[in-house]
Every structure is written in C-alpha cells, then in structure tokens.
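A single protein chain has been omitted; all remaining protein chains appear in their positions.
Labels run A, B and C following the written order; every chain starts at residue 1.
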Amino acid sequence: MSGARVGVVTFPGTLDDQDAARAVRHAGATPVPLWHADRDLKGVDAVFLPGGFSYGDYLRCGAISRFSPVMEELIPAARKGLPVLGTCNGFQILCEAHLLPGALTRNAGLRYVCRDQRLRVENTATVWTSAFSPGQEIVLPIKHGEGRYVADPETIAELEANNRVVFRYLGNPNGSLNDIAGITNETGTIVGLMPHPEHAVEELTGAPSLDGRGIFTSILKHLVNA
Amino acid sequence: MARVIVDVMLKPEILDPQGQAIARALPRLGFSGVTSVRQGKRFELELDGPADEAALAEVRKIAATLLANTVIEDFTVRVE
Amino acid sequence: MARVIVDVMLKPEILDPQGQAIARALPRLGFSGVTSVRQGKRFELELDGPADEAALAEVRKIAATLLANTVIEDFTVRVE
Partner (left out) sequence: MNARTGTDMDSTHTDGQVSTQVSADSRAGGFVDTVERAARTPDEPQPYAELGMKDDEYARVREILGRRPTSSELAIYSVMWSEHCSYKSSKVHLRQFAAKAPKSDALLVGMGENAGVVDIGDGWAATFKIESHNHPSYVEPHQGAATGVGGIVRDILSMGARPVAVMDSLRFGPIDAPDTARVLPGVVEGISSYGNCLGLPNIGGEVAFDPCYAGNPLVNALCVGLLRKDRIKLATAPGPGNKVVLFGARTGPDGIGGASVLASATFEEESQAKRPSVQVGDPFMEKLLVECCLELFEADLVVGIQDLGAAGISCATTELAAKGTGGMRIDLDLVPLRDPSLRPEEILMSESQERMMAIVKPADVPAFLEVCAKWDVPATVIGEVTDTGRLVMTWRGETIVDIPPGTAANDGPVYERPYHEPADQAALNADSPRRLPRPGDLRATLLELLASPNIASKEWVTSQYDRYVRGNTVLAMPADAGVLRVGDVVPGVAPEAAETRRGIALATDGNGRYARLDPYAGAQLALAEAYRNVAVTGARPLAVTNCLNFGSPEDPEVMWQFAEATRGLADACRALGVPVTGGNVSFYNQTGSVAIHPTPIVGVLGVLDDVAKRITPGFPEAGLRVVLLGETFEEFGGSEWAWVAHGHLGGLPPRARLDEERALADVLVTGAARGLIAGAHDLSHGGLGVALAEACLLHGVGCTVATPGDDAFTDLFSETTARAVVAVRPEHFDALVKLCAVNDVPYQTLGTTGGSSLTVEGVLEIPLPELRDAYERTLPAVFGD
C-alpha cells in the first residue's frame, strides 16, 4: 500500500462512500473518511465526493450539501490544486459549488436510469484519467435521475475548445448537451462525472467491466509521482 | 408573520423536458389551445416578522444562494 | 396569446419533507427569521387564444387531471 491518502466525504444521505473507500483500498491507497460537519480535510492528498442522495436530493441535487462545513475547507483547497473527483451526486455538488461549470438537470426521459453505459475517454491529461488511453471506450454503470448536463453555449464552447470534456456517452442516456458525461477544470485536477467508476473495480460485483480501476490507478500514479 | 413567495423557473434557453412532456400529453388528453408549458418551482416561506424591505432583501439572498441555481434558473420574490 | 399560471402545492396536512429539509438548512447557512418552507410546483402555460373564462375552465381541467395530483395536492389558476 502506498502512502497516498484519499479522503472520502460522507454527507447525510451519501450512499456510495463505502464503495468509494473500497475502490481506493483496492487500488492500494488509504481511504480517509471525511465527515460533512467537520471543517477538516485531515491532510489528505486527494478527495473523492461519492454518489448518493445527499440531503435527500431535496431542492436540487447537491444544493444543500455544497454549504456544509467540509465544503468550506474543500472549495479553497480545490481551487489551489487539491485533486478532487466527484461522481454522480459528487459531480452535482461540484457544479453547485461552482468548482465546475454548468449544471445537472432532470434526465430528458424523466426517469431514473440504472444501466451499464458505454463511454469514450476524451481527455487523459487530467490527474484522474492518465491511466486511460485517448479515445478508449469503456463501460461504467450509471444510476441517476438528474444527470443531464447543461450549460450556456459559451461554456460548452469553452469546454470543447480546451479539451475539458473528459468522458462522453456513446448512446446518450439522459439528454446531456454534446453527450457530456464528465468534465474537468482548467488545470485537470478537478473531475466530475455522472458514471460510477467505484462500481466497476471487482470481478465479482458491480458492472461487467473493471474499467473503473483506471480512475484510481491514475490518481495513485499522480500522487506517488508528485 | 408574513408569507413570501419565491418562484423559480429555468432560464428560457434551458431545455425543460418536464414542461415539454406535459405539452405533448395535452392534445392526447383532448386539450387543445396550449402552445407551450414550462415547469418551475414555487416556495412559500413563512417569516417570523413582517415582510419589510430588510426581510425581502434577506429572502432574495436566500433565493440567489440556495433556492435557485442561477447558472440555469431565474427567480422572483413577492409578498403574498 | 396569453399566459396562465398554475400553482400546485401539497395540501397543508400532507408532510412536505423537501420543504422541511430546506427550512432546516437555512439557519446553518446563516439565515434566520424563516419559520417554515413549503415547496410546490409552478407551471406557465402559453395559450394560443385569450385567457377568457372558457380557456381558464380548460386550464383548471388540465390542472386537475394532469398538473396536480389532487389526492395530495391543491392548485390555483391565475392569469399573469
């Protein structure tokens, strides 16, 4: 096990924190539980915001969690370069916190969708995706009711022009603009995506692929080399 | 004690699939004459004091920070 | 062309967990003075004719059959 410590945040209503911690452990790093009410990042090297229904997803997904004490620490740290990954509800929180542009809205089909989703990795220059090869096609599960990525046209153009679209759906499940499944910030340290890499790391359980491992080996490589 | 209403609607340029689904369903249910539907949120806030300018300013701040996501939504505040 | 607004709210006796969660969050965000929050839906309907009595009756029917679940929700219809 490497010395890398990856924080996994639990908000009230977070669901995939245990999976995220397990995936971090499988990759050889140490998961560090972070509690929403503690203004303390415990000196971690990177942070994972897992999926779930924080605060019941009431009002808007991620709207209430974004104001929690741990986020007050996390937001400035992320702006200064701390690597942060948000999956599903974590992605929604990152958008609500304005660490990533745009917003995630009700699926165009108006139903919650759980399925194994094909994706293309568009950007392997982020700290969370360097282990993938450019253009690689992978399968990760999605499971969300509000995953339709929207932003104003300038933002979309900006994202496309600067290669900030990290994952794109092959077969759009929710009506996201430009088939966007995941994006990054300008420096490639913050990544948000709707699919769940933490559910695709074990042969026995989860999705019929191990493609989620790429996320965890990427960050580990980054942290070990840093 | 006063009641203040905050209406939150998606910005016009953002797709509203819920509104569209309703608009599409109407003719099938035998309703004609509706050309478009948009769905938003309505919040009723009970204040423990009067709805004076200070209180309304506070509610506007609540709406801008929490009730609406101003990246995609507009809001209006009014006293009922 | 007229715009009609349909406001849909949970009946007062029905639990509104969403409104409660928002109300509980407000003090944590430093907002005081709000004693309760209820969240409902707001629909904007564009009509292709005038909002006369006949049109409003039609909208009321739409609200009762489609926009509101009258088992747990009340609605009001008004012209904007």
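Simple rule for what comes next: a contact is a pair of C-beta atoms (placed from the backbone, for glycine too) under 8 Å apart; a residue touches a chain by one contact, two chains touch by 3 or more.
Just so it is clear, the model here is predicted, and its values are computed rather than measured.
Considering the entire complex, the omitted chain makes contact with A, C.
Among A:16, A:96, A:122 or A:211, the one in contact with the hidden chain is A:16. Only one of A:41, A:75, A:113 or A:139 touches the absent chain when the whole complex is considered: A:113.
Contact between subunit C and the absent chain runs through residues 10-17, 20-21, 24, 69, 71-72. Along subunit A, the points of touch with the absent chain fall at residues 12-13, 15-16, 18-19, 21-22, 25, 37, 52-53, 55-58, 109, 111-115, 141, 143, 196, 198-199, 202, 204-207.
The criterion applied here is as follows: only the chains that are shown with their structure count from here on.
Each chain gets one centre point, the mean of its Cα atoms, and the points for subunit A and subunit B are 29 Å apart.
With centres set at the average Cα position, the gap from subunit B to subunit C is 9 Å.
Each of the following residues of subunit A touches two or more other chains: 59, 64, 67.
Residues of subunit C in contact with at least two other chains: 22, 25, 29, 39.
On the subunit A side of its complex with subunit B, the touching residues are 59-60, 63-64, 67, 95-96, 98, 101-103, 105-110, 148, 150-152, 175.
The touching residues of subunit A, when paired with subunit C in their complex, are 55-56, 58-59, 64, 67.
Contact residues on subunit C toward subunit B in their complex (touch as defined above): 1, 7-9, 19, 22, 25-26, 29, 31, 33-49, 55, 58-59, 61-62, 65-67.
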